[in-house]
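Handing you this structure, nothing more for now.
A single protein chain has been omitted from the complex, and every remaining protein chain is retained in its original position.
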Amino acid sequence: MSILADESTRVLIQGITGREGLFHTEQMIEYGTDVVGGVTPGKGGEWVLGKPVFDTVKAARESTGANASVIYVPAGFATDAIYEAVDAGIELIVCITEGIPVMDMMKVREQLDQSTSRLIGPNCPGLLTPGEAKLGIMPGHIAMPGNVGVVSRSGTLTYEVVYALTQKGIGQTTCVGIGGDPVNGTNFIDVLQMFEDDPATEQVVLIGEIGGTDEEKAARFIASSMTKRVVAFIAGQTAPPGKRMGHAGAIVEGGAGTAEDKIAALNAAGVRVAEHPEQIPDLLV
Amino acid sequence: MSILADESTRVLIQGITGREGLFHTEQMIEYGTDVVGGVTPGKGGEWVLGKPVFDTVKAARESTGANASVIYVPAGFATDAIYEAVDAGIELIVCITEGIPVMDMMKVREQLDQSTSRLIGPNCPGLLTPGEAKLGIMPGHIAMPGNVGVVSRSGTLTYEVVYALTQKGIGQTTCVGIGGDPVNGTNFIDVLQMFEDDPATEQVVLIGEIGGTDEEKAARFIASSMTKRVVAFIAGQTAPPGKRMGHAGAIVEGGAGTAEDKIAALNAAGVRVAEHPEQIPDLLV
Amino acid sequence: MNLHEYQSKLRFAEYGIPIPKGRVARDPQEAYEIAKELGGPVVVKAQVLTGGRGKAGGVKLARTPEEAQQRADEILGMNIKDHKVLKVLIDPASEIRAEIYLGVTNDRAARKPLIMASAEGGMDIEEVNRVSPEKIIREHIDPFLGLRDYQIRNLAYGIELPRELWKQFMQIARGLYRAYSESDATLAEINPLIIDGSGNLLAVDGKMSIDDNALFRQPQLAEMRDTSAEPTAETEARAAGLSYVKLDGEIGCMVNGAGLAMATMDMTKLFGGSPANFLDIGGGAKADKVAAALRIILVDPNVKAVLFNIFGGITRCDEVALGIIEALDEVKTGLPMVVRLVGTNEEEGRRIIDEANIPNMVGAATLADAARKAVEAARNVQG
Partner (left out) sequence: MNLHEYQSKLRFAEYGIPIPKGRVARDPQEAYEIAKELGGPVVVKAQVLTGGRGKAGGVKLARTPEEAQQRADEILGMNIKDHKVLKVLIDPASEIRAEIYLGVTNDRAARKPLIMASAEGGMDIEEVNRVSPEKIIREHIDPFLGLRDYQIRNLAYGIELPRELWKQFMQIARGLYRAYSESDATLAEINPLIIDGSGNLLAVDGKMSIDDNALFRQPQLAEMRDTSAEPTAETEARAAGLSYVKLDGEIGCMVNGAGLAMATMDMTKLFGGSPANFLDIGGGAKADKVAAALRIILVDPNVKAVLFNIFGGITRCDEVALGIIEALDEVKTGLPMVVRLVGTNEEEGRRIIDEANIPNMVGAATLADAARKAVEAARNVQG
């Protein structure tokens, strides 16, 4: 069992003929993901890596029955790609692209909330259900099937943690990178709820970092609504204070956002917080 | 019983100090409507017709517990007034103002659909629950309490019909003018459903006119979902064909929109259609 | 408010849509000069605010400047569906390899703008819609997001547009939607959008309708209104804030509210008469507005009787009554008049009419009564 995606997920690649899209599609296929096709406007009818390319997501979905898509298109086109996937009724959209302006994402989010699609990202490594499917850019070989769910705001730090788990023989149900942008499609709480509901997930690892208040909110959620053990790590204890100008940010977020605050909130919720990523396996039972 | 509003409805007037607002507020109060206050930016703290004036709907709602509002502000400010009422959580908003651009109303409608507010209008006479409350500009004395629900796209034609009913001793539960603009807050079907659900309403009068396809849709709804008798009148049998340019309108609406089409659709749904407004009472049992 | 073809196309051009390099002529000589300047064959196109001009002979090909002059002479002054042709557009004639339809309008049922495209554009597009609606590709537009590029690609894909034209098509569709939304249009249509002899897209015909409610914030467009070809009465009515349409009957109608006005017209027909006009004085009409309305009605020589049907809501019967009296002071008429006043301040209104004691004016209690009296009175005048 797993959350979000498994071996039956039929995956479309938006931007399949681009450099990154092509490279990672190959890796996804190699991993065993059921990639059913790709979309690159103007290249419909071509074939890439043995998969059909379509001009539009709508046409691709009609032909392939895709129910998930991974977006590798450049920032300037990424919001359009998200809207296109939503409009075509794709259930799970994973947006790898980084560099989308925050105002654009606020608008995307408003639209998403009225749709039946779920967006992971943007600016995220995607997700990985070990042994079943890889939607995004996480290196597949660092993970192994098991019963720990992983959710993270970071990219490469997620790999570090997953790798550390695997090294110690602790497998994962699903590893989810939700992305580090201020506004994204799916947050900690959404994923924690999915892990709570997933019978195969027995424990959860949460990887946060300084900034924002998502970890604090996650801590409150864990205290109120989770029965499963959660172990966490927060990056940024030695980071210099941000060069924030003006008062608005401080007013909105209060004093929160430091590693100390987040760790305190998590501890208060009964979450054990690791001192460094490689210590996480030791805190799991 | 009635739909939408009754003697317990606490009504706010947006634009209470304007010429039209003042005139009709006085009539509403005279009719017995529970007008609890008004809003005119910059005139908060004043009193008009014995009612307090507020600067904002939010402040007015907090002070008065209003759950409905009637908007009499000019077209250039009307959408802002609607958004303000929605934001303040007003449950029933009646917008009398005419002349709101259709693009603005399309946006209002998108927002409304995500809120818990109901909008009647714009460009409508409002609604009247005889003997209980009058939200808008319908002349009160032409109506009397009874068991017929009236819903209409027209303004003055509604009065004509209600007057004809009253003359024949046929009273009304509630008379609702939904307004004649291409995009409005509440349509025939919404109101028909309310009448169907209202135990006090025994029969319904529907007053339509040429243009659009709302009457055709209402006919389908009546056939599929209504148990109560509906009698209708459609204005515009002698109207000249519109000066529509281009083909887009014809493509979107097909051949529909004429009085003949609408009457045929209603007849097919078992609705008796009057030849003229004053004939309507004869068709009711 | 409708724009002429040439106005619509100039607007489109501002948004980067390619249009033919034509110009408008007001007389045959001007047509000759434009054709000469353009060189090669031209199309002479009547500029009228109505459809069906092609079938009425309002669009003609001319191979030489002389021929253009002659065609312009034939077309100028034509009467197409009651619209007099006062201007012709002289456009260079294009070789047409394919005719595409592309239009944006507001879909009131969906409460969203809708963009539509078809590979089978041209005059028979409505027939295409009837016979094979699947050949018209439709995309609803979120009014907040606007037209997105992927939607344009859905259209291009759906109409099987040759790949090499996608880029041009993207630019044209984006431009068309911007022209539509920034003009507060209710329609912006290119039909046909042709693939021309050089294999490029070209908007050879264009139509725009502007939302009258939005003209207050579109002053540049409001100024484009062409009243020269419109009946004087309609222009006057608009200036007075009235909604007026001339018809062929003999009963002049003055009513408040469009629905009631139509019902009143229907009623005259039901009693064997025929309405001379649609006239809605709107809500809250004051005396001066009523006076203007009466003046406009009485100008029509067909009118044999006048029917006032006022049901007061925002409009107050006393003000309407004062308006009628005032107007009759200025515009003397011996025609029979039937007045029905009901609703807000009706007693006061009736009192004003009664006290004025106008010999050729009678009151009526119901709409049926009023219509019957008006039809009878008109019949007596005619007889």
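Should a chain be cited, it is by its letter among A, B and C, assigned in written order, with residues numbered from 1 in that chain.
Criterion: a residue touches a chain if its C-beta (ideal position, glycine included) is under 8 Å from a C-beta of that chain, and two chains touch if they have at least 3 such contacts.
Just so you know, these numbers come straight off a predicted model, no measurement behind them.
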Options A:11, A:137, A:231 or A:284, residue touching the unrepresented chain: A:137
Which of A:100, A:119, A:165 or A:194 touches the missing chain? It is A:100
Check each of A:69, A:154 or A:201 against the chain that is not shown and name the one that touches it. A:154
Using the touch rule from the top, list residues of chain B that touch the missing partner. 41-42, 44, 55-59, 77, 80-81, 83-84, 87, 107, 111
Omitted-chain footprint on chain A covers residues 20, 24, 27, 75-76, 96, 98-103, 105-107, 109-110, 125, 137-139, 142, 152-160, 163-164, 167, 180, 182-183, 207, 209-210, 212-213, 217, 233, 235-240, 243-255, 275-278
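Just so it is clear, only the chains that are shown with their structure count from here on.
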CA centroid of chain A to CA centroid of chain C, Å: 54
If you average the Cα atoms of chain A and of chain B to get two centres, how far apart are those centres in Å? 48
Dist(centroid_CA(chain B), centroid_CA(chain C)) in Å evaluates to 27
Counting only residues that touch at least two other chains, what does the list for chain C look like? 142, 144
Where chain A touches two or more other chains, by residue: none
